[in-house]
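Rest of the complex left out; these chains stay put.
Order of writing sets the labels: A and B. Residues in every chain begin at 1.
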Amino acid sequence: MSMEVFLREGRGVLLAYDQGLEHGPTDFDERNVDPSFIMKLAAAGRFNGVVFQKGLAEKYYERRVPLILKVNGKTNLVKGEPVARQICSVKRASELGAKAVGYTIYAGSAHESIMLEEFGRIQEQAHALKMAAIAWIYPRGEAIKNDTALEIVAYAARIGLEVGADAVKIKYTGDVESFRWAVKSAGKAKVFMSGGPKAPTEVDFLKQVRGALDAGATGLAVGRNVWQSSDPLKMARLLQRLVIENLSVEEALQN
Amino acid sequence: MSMEVFLREGRGVLLAYDQGLEHGPTDFDERNVDPSFIMKLAAAGRFNGVVFQKGLAEKYYERRVPLILKVNGKTNLVKGEPVARQICSVKRASELGAKAVGYTIYAGSAHESIMLEEFGRIQEQAHALKMAAIAWIYPRGEAIKNDTALEIVAYAARIGLEVGADAVKIKYTGDVESFRWAVKSAGKAKVFMSGGPKAPTEVDFLKQVRGALDAGATGLAVGRNVWQSSDPLKMARLLQRLVIENLSVEEALQN
């Protein structure tokens, strides 16, 4: 039930590819719509983990990169308070070779209690099968005006810790100082910054990542900023330098 | 857990007959209201599969044509956000000789999460019993203005892939180019075009099918355009030529 398998030098870069279910192929182009491309990229880019839904894991996963199986999900076609229930059993995730399960909790949703309960059960099952449990904590619903506000992001981080997540994926607050508080709130739960939509420029994105790391994050889970990039492998290398080799943005970009 | 049993030359024409529950006998006439007629037609027309609900399978199915047991369903008498829950257990489907289970997911419905969860469980049970799992993905609900729009159909296709369907049944977008994107979005999940309501003319319908095939579809699931036809066996033969022999509409119609 350790996150070690996803880390090098205590840090990790996870390649997220659960957007097909969450957003639909609108995020994709002719190249990255193909999960084989992503699987190859995960290996060639030396990612420390790759995030797939069950269907992709069954049809495309190769055991060269540790797998995080996302066990719940929803489409963005549904209106109203968000809820995503379990689609893949923990046992099935284990059979597919996953080293962790991923689960999204929409904190603040009218259906929050359903997801907290389900995560609670899944976390126990995952640990029993020697898998880590990673919580995507996304505050949503009426009460959430700004989901990158400091107090909201820190709350998200803390929820992950409290409910027993080994690692928590949260949004970046925008600056080091405030994100440090979020990381502190997460305690011994490792924090992965959520890559989010493609940033205007590469440097913008790298600065966010550097900020998160400086604030104490263990790494990031990144999708669109890599596989929507014109040169995904270059972006992968830059992230390796930043995250694993712990270089500055300037150092990483040099050479 | 393979679709092979439903294919000839890598292609398949499935005879759909789940309209009795979904629409009521209003779709039927004195001849096709009788499931025996459909069973005979499936065999005589060399269909690669036949789709029945549990009740029809128990009372009419003969093992000459591979069976897809539709395990959920609903009537069209219910108003509001659609939901269809499991009516037939996977074990029962297997006892009845089914080689696949079929399940409808109303993506976009307020009840989407119930169906995604249920399909997730059913898919695992089906694979454990060596049956394929085929997802009917029908986007519905407030957010869906046009369910044959490119981005909606492609999303439907992708949902099927992500949740682990071996094949996905989706509507045709209207042209080859856009449907190609839907097929691509489905990845290794095989795409079957949904036959839909009876087309104005035979040629209209055949052109749609040819478009879907040219876009990369594996085949189609067709009901009303066959059994509402004045000559169902002729239509069956035309579809065999188009789909299995891969002829053009003109070639298929010749002879």
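The rule is simple: a contact is a pair of C-beta atoms (placed from the backbone, for glycine too) under 8 Å apart; a residue touches a chain by one contact, two chains touch by 3 or more.
Model, not experiment: these values are computed from the prediction.
Of the identical chains in this model, 2 are shown in place, and the full complex in the file is built from 5 copies.
Just so we're on the same page, only the chains that are shown with their structure count from here on.
A straight line joining the Cα centres of chain A and chain B is 35 Å long. The part of chain B that touches chain A in the complex is made up of residues 107-110, 112-114, 116-117, 119-121, 123-124, 139, 141-144, 151, 154-155, 157-165, 181, 184-185, 187-189. In the complex of the two chains, the chain A residues touching chain B come out as 18, 20-21, 24-26, 28, 30, 33-35, 53-56, 58-60, 73-75, 77-80, 83-89, 92.
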